[in-house]
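Omission of a single protein chain aside, the complex is shown with its protein chains in their original locations.
Chain nomenclature is as follows: A, B and C, assigned in order of appearance, with residue numbering initiated at 1 for each chain independently.
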Amino acid sequence: MIATISNIDTNIAFAELDQRISKIWEEILDSSELIQTIINGKFNKYLYAIYMLETYHYTSHNAANQALVGIKNYQNSIYTKFCFRHAYDETGHEKMALHDLLSIGLDESKFLIPEPLPETETLIAYLYWISFNGNPLRRLGYSYWAESSYEYINPLVDKIKNTLNLNANQMTFFIAHSDIDENHAEEVKSIILRTCINPDDWKNMATTAETSLRLTGCLLDGVYREYQLFIKGESERYGFLNESFCVS
Amino acid sequence: MIATISNIDTNIAFAELDQRISKIWEEILDSSELIQTIINGKFNKYLYAIYMLETYHYTSHNAANQALVGIKNYQNSIYTKFCFRHAYDETGHEKMALHDLLSIGLDESKFLIPEPLPETETLIAYLYWISFNGNPLRRLGYSYWAESSYEYINPLVDKIKNTLNLNANQMTFFIAHSDIDENHAEEVKSIILRTCINPDDWKNMATTAETSLRLTGCLLDGVYREYQLFIKGESERYGFLNESFCVS
Amino acid sequence: MIATISNIDTNIAFAELDQRISKIWEEILDSSELIQTIINGKFNKYLYAIYMLETYHYTSHNAANQALVGIKNYQNSIYTKFCFRHAYDETGHEKMALHDLLSIGLDESKFLIPEPLPETETLIAYLYWISFNGNPLRRLGYSYWAESSYEYINPLVDKIKNTLNLNANQMTFFIAHSDIDENHAEEVKSIILRTCINPDDWKNMATTAETSLRLTGCLLDGVYREYQLFIKGESERYGFLNESFCVS
Partner (left out) sequence: MIATISNIDTNIAFAELDQRISKIWEEILDSSELIQTIINGKFNKYLYAIYMLETYHYTSHNAANQALVGIKNYQNSIYTKFCFRHAYDETGHEKMALHDLLSIGLDESKFLIPEPLPETETLIAYLYWISFNGNPLRRLGYSYWAESSYEYINPLVDKIKNTLNLNANQMTFFIAHSDIDENHAEEVKSIILRTCINPDDWKNMATTAETSLRLTGCLLDGVYREYQLFIKGESERYGFLNESFCVS
């Protein structure tokens, strides 16, 4: 069955969007040194900690910027209700990232979470901006790739699990979260079908999908650069990791 | 059973708050010419229309300012989730006010909703302000009286129903809404117990309850003043009502 | 010479606006118990302190909400430049209110400025709201009456000066400020002529003038009510005044 909204063949539109997203994921998977380190089995708890704390940062804003879209977009009740419902669902998810680090021995009493890296802050800034300015449907582009990223991420999560010898309870951010997000992915697709009713909506939404995914790729590069500083003993932000893991 | 949080006897605290709210309601009920008109049975569809369109205005912002509290207060997940959940529930409620007017013959094709009266805009401004500034628990004061106002409002609603000869389907804003809000009133009381844990929280919340109720009283006065202009043929905003009711 | 902009006779428009403002001033001057106290010569330093600290509060937001208009209105450079220039000029003026109180013996080391009264916060909330929402020319209505209020205020200032036996250096907020604002009044009139080019602009601007002046009248009433509590020993906010004036 082919749904047709305002002359957009949405099956084709989704296929094109998937292809654009897929292309950027490939670029990231190919060029990211962080991801190469995971694949090569050279990943360690320090790099994991840096990655997860930066993830903590941007995740802690996701509910807020999602709700902001609802505030901005108060004319269309269906989309507004979607925004507030998802903001509700996303609230507190960053705590899973922190939980997972504590579960591998990071001692909460020994550090304050450092300021986000510039790349993390840039992603956060962009997500608030597109949530409050321009076409309010834009943020659906971020949700669209983020809620269905498990196809790309799961092999990496498995590899991390094996390399660091973790169990599923220690990876709640990725594993429990992915179960929650399975529903979300369907809901996002469904709300896109109901709201993105003209070509301009799709173009805006797709551009935001691409840009937010690229900025997430930049975040991975930022994490890896900081890790290089860390192993040289030059990371101002993450030097504390040397003294904050419990001896096991 | 007496719950005790941080040395606040919450039973006493709620009783005092109820008393302060009750006192302001009495002042409003006594002094408001709008309410006297309802009680005297001289209420008519024009005054009802002015009141309901102003109600439409501030109600259309309630979900947004409720969500704003969640954005501002992202540290406390329990309260943030409450805010986003209630924002979800409140979304679109203003449409009930509009529905009720259309059901008594107002012809949607014959007017644009006029700009809010100064008193209405002042209430809206205040609710956004307290939602984004100062103690984020303040907005609970507004929810507290608003969700449990049916004790004061229901006799007036009955009187309007009889005077204008309406059935329940024509008063969804007050009647369906009051069923929805019954749960809310309990939820608001429960979240206050969980979050207002020091005397300053209570003081802030109670002041906001009082102020937002007084500003709602001012709104009633503004509506009545505009109605006086209307019957003299001098209302710029609501003159359209003369030509916008279907002849029945 | 009669300037004519888009069929508005601006001389007539200003005269009408002046008349509406004048009418509200008269209502305030007639009904305000605070102002009666000044006229009767029963004004004292405690009432003055409450009034000036509430004035401190809203004045401390004037530069910010003025700048907000410039941010919101970035399309029209002339008006935007006016906004940023006036925001620059208004920055820090609240310190004059504080200075004047210290000059009559209030001891800065003995108190923290209390939270604003509900009426003060309502005025602040309204000014931010109209600065960021709706027609950005609206805030000119506030500037228009505020910058030219000295005609109404000066006799009261003289009376306060005599009653409290102050010299001009102790009344910088009113006296130095009024010299600064004389230019502003002209600039405001001139920018209104350049920007308020259609009847809707004038209507919006005039409504905001009236509403912000009325809310300022409410602030005076709030100050007087708090003073009544103070003399009964029941003011939570201002009880500190009993112990914070130096013995002279």
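Here, a residue touches a chain if its C-beta (ideal position, glycine included) is under 8 Å from a C-beta of that chain, and two chains touch if they have at least 3 such contacts.
Quick caveat: nothing in here was measured; it's all calculated off a predicted structure.
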Displayed chains contacted by the hidden chain, counting the whole assembly: A, C
Residue, one of C:I21, C:M52 or C:A67, that touches the chain absent here: C:A67
Given A:I130, A:A185 or A:L220, the one touching the chain that is not displayed: A:I130
Contact with the hidden chain (one of C:G41, C:G92 or C:G105): C:G92
Absent chain, residues of subunit A that touch it: 115, 118, 121-122, 124-126, 128-130, 134, 207, 210-211, 214-215
Chain not shown, touching residues in subunit C: 60-61, 63-64, 67-68, 70-71, 74, 77, 80-81, 84-85, 87-88, 91-92, 95
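Going forward, only the chains that are shown with their structure count from here on.
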Pairwise touch network: line, ring, star, complete, or other: line
Between subunit C and subunit A, distance of the C-alpha-averaged centres to the nearest whole Å: 48
Geometric centre distance via CA averages, subunit B-subunit A, whole Å: 39
Intercentroid distance (Cα basis), subunit C paired with subunit B, Å: 30
In subunit B, residues with contacts to at least two other chains: none
